[in-house]
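Of the protein chains in this complex, all but one are displayed in their positions.
As written, the chain order gives the labels A and B, with residue 1 at the start of each chain.
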Amino acid sequence: MAVMSNAVVTPRQYLHAQLRWHWIEVAFWLATLLPIIVTPKYLVLASQVAITALFALSLDLILGYAGIVSLGHAAFFGFGAYTAGIITKPWTMSLPLPGRDLEIDLPGWGEPLTGLLISALGAGLLGYLMSFIISRFRHLPLIMLTLGLGLLLYEVANKASWLTGGADGLQGIHVWPLLGTFHFDLYGYTSYPYALSVLFLLFLICRRLTNSPFGLSLRGIRENITRMRAVGAESRSHLRIVYTISAAIAGTAGAILTQTTETASLGVIEFQRSADVLVMLVLGGVGRLYGGLIGAIIFMVARDQFSGINPQFWYFPIGAMLIFVVLFLPNGILGGAERLMAAIRSRSS
Amino acid sequence: MLASVIGVLFDGFAYGMLLFLLAVGLSVTLGMMNFVNLAHCSFAMIGGYITVTLMSEAGWSFFASLPVAFMGAAVVSVVLERLLYRRLYRATDLDQSLLTIGIVFVSIATAAYIYGTAQLPVQLPGYLRGSYYEFGTTFGVYRLFLIGISLVISILLVITLEYTRFGAQVRAAVDNQRMARGLGIDVNSVFAITFALGCGLAGLGGALAIEMVGLDPNFAFAYLVYVLIVVSVGGLGSIGGTFTAAMLLGISDSAGKYYFPQFGAFLIYLVMIAILMWRPAGLFGRR
Partner (left out) sequence: MSTPVLATRGLDKRFGSLVVAKDIELALPKGVRYALIGPNGAGKTTLINLITGMLQPDVGQIFLGDEEITRLGPEQRVRRGLVRTFQINSLFPNLTALEAVTLAVCERRGNARVWWRPVVAYGDAVDEAHAILTTLLLAPVCHRRTRELAYGQQRLLEIALALATRPKVLLLDEPAAGVPRDESSELFSAINSLSQDITILFIEHDMNLVFKLASRIIVMVGGRILVEGTPDEISADPRVREVYLGGAHHG
């Protein structure tokens, strides 16, 4: 963010300068186009990273900006993922009416963009309902409630196998080509641009949101919720709104995963997924929007490189790194980078 | 019909006592310092693996290994408290959660590396195996033993808390830390000792759990959820609350598995959510 001296600049100009796109940001987004040109072999991994980055972004909204510690955010990712898969399949329902049973045939709807919208709205609705609970608690009860709600949804997905396929996963998902022409294939030629575009679009929305008065209020809630009450703020209402938006974005990420891989299984809604995204976000740095993106890139690429190793051993470096970050890099990699830049700047002036 | 009810209650009671042992340390230390220690079940796991190692490598008896499981877990907890936990007493919930999740990850990976990922069994002494048959129900001898030893420990805990000077200091520190310090109580030492005891008890619980629920590297996470449920439903800092919640959870789990197997753990989570919403500080918690 550009910083100017206080003497010559009005407060409005100062705040305005913070809105401008830093060249590093522009470079970052240009760099995201590289996998298409330079490493097309890795497009599948790249689209996985983009999806996970979107998920981490959604968590940053509630954690970095509103201070809600959630151990169950995969509930929304998974809900979006399953919804996106379920609507592509044909369903037959029979309603018992007096006289005869009414048969309803729902055809599968595989159009990706509308499917994405439906999944996002569904996840958002679920988030809205849960937000009435979430907004009323802090600290340990809040952590436990998010954990409990996440586990609850996992159990539902596990047991309602008529709907979700249970432990075997959802079968028979068929997604139609994007915009009528681009097929989702095994190589990621469609998946990556699709995931990246959605990520960028939603990122722009999040950027707008965090720079708005609403974003400022959220930060106030994170910093000191008691003071918010003392200035007459309706914190609970703010929390409900951001939780709903975050859930919708998480659901969108899950939906993209289903659409690009044509699979949906319990892995999308399990606790491990909630824990992983939290780790990624903390690694990158909370409350900076880019933290989740950076964290996702590092985490997913590292995991891909070490994919030969037994997954349980993989958690050793992750755990060690988490301990390291908490003790020595409290604002993650981005926070550390910021401090480095500030130190360099002050040393040169 | 009655036989199955007695059976369910018995199994639930045994499971509940195990959960109590595992959870009581966490409840007291959370109530005292408000430190979110998600690595609590890693200490339980350490105790379990100590027992397994002593019995299979060094040929120790089950009983002899139990105190070592307790001490081992307590010692490790002291080391970790000195090195890591101490720095984060004033940190945010998030930081404490993340630090301790990191410890859990490391402990799971280490256990997997040393012991592999399969469940490890223990050879119980002959007199702990088998069961009695009364009232049309089977009463496992090991479960009876577990209940017995847990009751003894619970009584010891209550006696310590109510009738010793140390116990009074613990109660004061849980109740109002600032005032306790003002009264000259060295809260940091009290906490360190309580923490070690609590983790030691968890280690003992882990050792006792092997026969009942099995031991594998995932134990640290799998039982964390149950322990957290017990602690948050029972109320931080309350031994009575932890006991009640552990019984509730144990019996519900047992009943659920027997009467409603198609629901899985769904009911447990639903009940926890409902109770937390009604009483965020737990059934017996303060505030």
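By definition in this document, a contact is a pair of C-beta atoms (placed from the backbone, for glycine too) under 8 Å apart; a residue touches a chain by one contact, two chains touch by 3 or more.
Since we're looking at a predicted model, the values are computed, not measured.
Please work out which displayed chains the absent chain touches and list them by label.
Its contacts among the visible chains are A.
Given that one chain is not shown, which residue among A:Y42, A:Y189, A:F214 or A:W314 touches it?
A:F214
Would you indicate which residue among A:T92, A:T181, A:T226 or A:S307 is in contact with the undisplayed chain?
Only one of A:T92, A:T181, A:T226 or A:S307 touches the chain omitted from view, namely A:T226.
If the hidden chain were put back, which of A:Y14, A:W109, A:W176 or A:W314 would touch it?
Once the missing chain is taken into account, the touching residue is A:Y14.
Which residue numbers on chain A touch the omitted chain?
Considering the whole complex, chain A reaches the absent chain at 6, 11-12, 14-16, 19, 208-209, 211-217, 219-220, 223-224, 226-234, 237-238, 241.
Keep in mind that, in the parts below, only the chains that are shown with their structure count from here on.
Would you kindly tell me how far, in whole Å, the mean C-alpha position of chain B lies from that of chain A?
Distance between chain centres, rounded to whole Å: 34 Å.
Which residues of chain A touch chain B in their complex?
Touching chain B: residues 63, 69, 71, 133, 136-137, 139-141, 143-145, 147-149, 151-152, 155-156, 158-159, 271, 275, 278-279, 282, 286, 310, 312-316, 318-323, 325-327, 330 of chain A.
Quick check on the complex: what are the chain B residues that touch chain A?
30, 34, 36, 84, 87-88, 91, 93-95, 97-99, 101-110, 112-113, 117, 217, 221, 225, 228-229, 232, 236, 262-266, 269-270, 272-273, 276-277, 280-281
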